[in-house]
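What you see is the complex with one protein chain gone and the rest in place.
In order of appearance the chains are A, B and C, and numbering begins at 1 in each one.
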Amino acid sequence: MSHNTFGHLFRVTTWGESHGPALGCVVDGCPPGIRFTLADIQTELDRRRPGKSRFVTQRREPDAVRVLSGVLAEEDGETLVTTGTPVSMMIENVDQRSKDYGEIARQFRPGHADYTYDAKYGIRDYRGGGRSSARETAARVAAGALARKVVPELVVRGALVSMGEKSIDRAHWDWDFVDDPENPFFTPDPGSVPVFVDYLDGIRKAGSSVGAVIEIVAEGVPAGLGAPIYGKLDQDIASLLMSINAVKGVEIGNGFEAARITGEANADEMRMGNDGRPIFLSNNAGGILGGISTGQPVVARFAVKPTSSILSPRQSIDVEGNNVEVVTKGRHDPCVGIRAVPIGEAMVACAIADHYLRHRGQVGEKAVDNRQSTIGDG
Amino acid sequence: MSHNTFGHLFRVTTWGESHGPALGCVVDGCPPGIRFTLADIQTELDRRRPGKSRFVTQRREPDAVRVLSGVLAEEDGETLVTTGTPVSMMIENVDQRSKDYGEIARQFRPGHADYTYDAKYGIRDYRGGGRSSARETAARVAAGALARKVVPELVVRGALVSMGEKSIDRAHWDWDFVDDPENPFFTPDPGSVPVFVDYLDGIRKAGSSVGAVIEIVAEGVPAGLGAPIYGKLDQDIASLLMSINAVKGVEIGNGFEAARITGEANADEMRMGNDGRPIFLSNNAGGILGGISTGQPVVARFAVKPTSSILSPRQSIDVEGNNVEVVTKGRHDPCVGIRAVPIGEAMVACAIADHYLRHRGQVGEKAVDNRQSTIGDG
Amino acid sequence: MSHNTFGHLFRVTTWGESHGPALGCVVDGCPPGIRFTLADIQTELDRRRPGKSRFVTQRREPDAVRVLSGVLAEEDGETLVTTGTPVSMMIENVDQRSKDYGEIARQFRPGHADYTYDAKYGIRDYRGGGRSSARETAARVAAGALARKVVPELVVRGALVSMGEKSIDRAHWDWDFVDDPENPFFTPDPGSVPVFVDYLDGIRKAGSSVGAVIEIVAEGVPAGLGAPIYGKLDQDIASLLMSINAVKGVEIGNGFEAARITGEANADEMRMGNDGRPIFLSNNAGGILGGISTGQPVVARFAVKPTSSILSPRQSIDVEGNNVEVVTKGRHDPCVGIRAVPIGEAMVACAIADHYLRHRGQVGEKAVDNRQSTIGDG
Partner (left out) sequence: MSHNTFGHLFRVTTWGESHGPALGCVVDGCPPGIRFTLADIQTELDRRRPGKSRFVTQRREPDAVRVLSGVLAEEDGETLVTTGTPVSMMIENVDQRSKDYGEIARQFRPGHADYTYDAKYGIRDYRGGGRSSARETAARVAAGALARKVVPELVVRGALVSMGEKSIDRAHWDWDFVDDPENPFFTPDPGSVPVFVDYLDGIRKAGSSVGAVIEIVAEGVPAGLGAPIYGKLDQDIASLLMSINAVKGVEIGNGFEAARITGEANADEMRMGNDGRPIFLSNNAGGILGGISTGQPVVARFAVKPTSSILSPRQSIDVEGNNVEVVTKGRHDPCVGIRAVPIGEAMVACAIADHYLRHRGQVGEKAVDNRQSTIGDG
């Protein structure tokens, strides 16, 4: 993994800034013969697209993706099939609203990467966050849409499970509700919508912001993906989730809760199922033991900090070392964590696709065929 | 990063199983001219060594390290100096107590990697956990001891901050106490010792186990290490901490707490210091903004699950698909998290050393000279 | 190095097929603050562009490059300066002349990659050679133009030294003549032009093709780049030259000649120069000893096979296993090696830029400052 590439056999390189002409990704190592449509990619991009409700930034970007290489079109004119060569995808930036960046260009906004970019590179593209812009995540989502096709039967879904001080009721978890048009939050709990609406309206009107916790669940992951150490599946998932802007923590399975309970409570017991596959009686491990998938659903959570762009003045310094007060204007999400749901899904899908190919490389195909165990309900 | 290698310019490859003849690591890319002694390495190894109190496994291993390559001895007979070629370090396994692994060889212990190893490889070295054994971490600690020397002024320290339901009082944090001979827990809070003793004695006598949370703090990290995305310093720290056996969660700075608070509360404000360096008024970010170090202390925490080896029988299956009850015998730590402190330090040191060299490669030497900011106390 | 990426710190990923909408590259890890203009890139692209004489393919491609990310424009409106984030460059395919690929789609052309693509992927983009098209090399040349800017004082030049049975006279080597508008061959020997013209006209009219040998010389390479083994500078140069389509052999310095002479004849003796730098009395080593640059010019040569597209019918088979006769029509170079000159330069520049950054990472900046030795004339 280098600075702008991740993955080993399913490798993704992304490029682009918020206010350049375009952004994109190159997916290298995709197996040949994978069939998909532009709509498969666009659907995922539309899920993370800004401007869909008053709770996300009003920047208007169509985020229309072009596939520039690595595919052949089938006769239906819609289906694309991968050839095994690099798949380059590009999204043009359309809404680069012209504005005066005078102050931002010179001030270090607290919580932003302004100061650290300057410390590292001595030069930075301050327009819209530059490389750290949330727009970069469109490239991840495009790559993730392809990753989902690589592993047969893989289903990766995500949901927002808490926003600031408010949390969902897990007893009311409904996956179908997550993408409901009436649901601006990717919450799986219908009852949480009015709570989040009230809460976030207050935050938004105050010019404030708030963080969120997102949970990603991957089903259809064959047992055996990952490695005992360094190439642990949970490690690579954690790494990719942590690579998302504003993420400050990652958990697998019961995560930090595991540090509070005993070995008896934490053990996921097993029984033999009627179909010859093991049944796990719980899934505290989040589908990964010793770095290797168990065949249970893989479960990960990540914490997104509140966006640092707020209306309240904050103390800071400028590039010349003067003390200043910074007020961030412009279009920003009061809870940037909402749109992180499809991004988190994409990252988990990419990690699993990469390990699927790595496992097939080391151990061979038969190994990934028939080990998937039944999902335990606990 | 491949299955058994991590790092890009400061690259560490580890090898070895619990019950093979030896284990070790190869550190590639270490700058030439780094001076160290065997004692520097051994001191760190001794900190994680088993058998030092009744709270850690009684396996007796001297863990004596040999340096096999990549160094020249200076005339004092003690100082070794790196030549820039790979440094190979080896630790022989001495106490491979012979015992009957008959049942363990055939049963899948809940919470262990037994089932997943079998699902992945179709073969496994069941003796002592094989590659997943905590013994592998000795190789990491040896590599970390060298990493500490690579970055001038770098100080990486760790401490246990909670054990099961018990936590330290941060108001009584005393770094000097962490390595006190009277402190079997790497806790920084002297007042916590009797609490942990009572608690863990109960756990141990019940044949149970419990998890822990470890905090690592790195001081002397120059501003500018890391990259905006994918090569984020926090990402690589999270990845390496998650690569430690039994770790289920990682946080940077205030971590999951960031998801619960507002942007105003989370912002680390800045003022200009008298010495021409910025002062951060708090460190919620854990010393990293936008993936790049700020010059503040880098702070990370990780959650270690309770060891899965417990005396209470657990339901499981065996390799032939029979339902069985598993009871784990043998020498085990009631709280494996205790010994994770020096391991976590080693991982953080390796991540920082690697990014120090990567940064110097991309941006040049001057950049890493004089950007370190004053540490904010908040 | 993965399938479509090369380099470690100066990393280049290329993408695109001959008949897709575009092709391009992403250069990751470029130091910040590198200044260049579009013209710097375009000049190199124009050198390898088809359609400039009757000796190269008549496909008409403007090869106009766009820089999509990783740069800021300076006030002069021409100078671009790198920010340290990925530089994405794209070249649109314009002249995708529509034609009937019916037979080529089904036949395996001898000497082409048709059969092996099919054996590997089971699917292939047969239009214009797909990923193996010489058009892909435009992306390399663009990346190489940037690489040339990374190492101060680096000058990388190439020349065609033989074509089929005809060779230049080295006594008449004139670097200035290589890019002379009257020179369609990148030959450094003015006297060779009429010889090559006659020879290649005969080849071309016969519908035949012929190979060539190209020599690349890099001056201004500081001593100390490379590593003793595996990361040898000559190894990475050989690897990148061999990655060019149709290349079948690579030599460093005197190359295969070294295998024919004695140690006495091969040794490059040294004397101390008046300026405190060593003088090598010859350069059989091609500027590299033990994998590390000596400060002398780095010299490499590579052999390009004759293009496999010829008018004479050749025996082959088709995708269904029928014996067939293949005749290749279409626009093709009678000596594809001619246009390989700027490509070879680009590959050598990229290898040196990468090792320059890697060396600076491991050893630090001072090391690359003042070791460059005087060039020996032998």
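Heads up, the rule we're going with is that a contact is a pair of C-beta atoms (placed from the backbone, for glycine too) under 8 Å apart; a residue touches a chain by one contact, two chains touch by 3 or more.
Fair warning: this is a prediction, and the values are worked out from it, not measured in the lab.
Trainee: Among C:I104, C:A303 or C:I338, which residue is in contact with the omitted chain in the full complex?
Mentor: Residue touching the absent chain, from the options given: C:A303.
Trainee: Kindly state which of the options C:G128, C:G158, C:G253 or C:G344 is in contact with the chain not pictured.
Mentor: C:G253
Trainee: In the whole complex, not just what's shown, which of C:F6, C:F36, C:Y126 or C:Y356 touches the removed chain?
Mentor: Of the candidates C:F6, C:F36, C:Y126 or C:Y356, C:F6 is in touch with the missing chain.
Trainee: Hey, which of B:G70, B:G144, B:P188 or B:G263 is the one touching the hidden chain?
Mentor: B:G70
Trainee: Taking the full complex into account, what residues of chain B touch the chain not shown?
Mentor: Per the touch rule, chain B residues meeting the hidden chain are 2-5, 8, 11, 13-17, 20-24, 26, 28-29, 32-33, 66, 68-70, 72, 81, 83-88, 90, 120-125, 130-131.
Trainee: Could you pull out which residues of chain A are in touch with the chain that's been left out?
Mentor: Where chain A meets the chain not shown: residues 8-9, 29-32, 84-85, 228, 357-358, 360-366.
Trainee: Since one chain isn't shown, list which residues of chain C touch it in the complete complex.
Mentor: Contact residues on chain C toward the absent chain are 1-6, 8, 14, 108, 110-113, 115-117, 119-122, 130-132, 136, 162, 164-165, 203, 208-213, 223-232, 234-236, 238-239, 242-243, 245, 248-256, 258-264, 266-272, 276, 278, 281, 285-286, 288-295, 303-310, 312, 314-317, 321-323, 337, 358-359, 363, 367, 371.
Here is the rule we use: only the chains that are shown with their structure count from here on.
Trainee: Is the chain-to-chain touch network here best called a line, a ring, a star, complete, or other?
Mentor: complete
Trainee: Suppose you list every residue number at the chain B-chain C interface; are over half of them used by both chains (same) or under half (different)?
Mentor: Shared-number fraction above one half, so same.
Trainee: With chain centres defined as C-alpha means, what is the inter-centre distance between chain A and chain C in Å?
Mentor: 39
Trainee: Could you please state the distance in Å, as a whole number, between where the Cα atoms of chain B are centred and where those of chain C are centred?
Mentor: Roughly 45 Å, centre to centre.
Trainee: Using the touch definition from the top, which residues of chain A touch two or more other chains?
Mentor: 2-5, 8, 14, 120-122, 130-131
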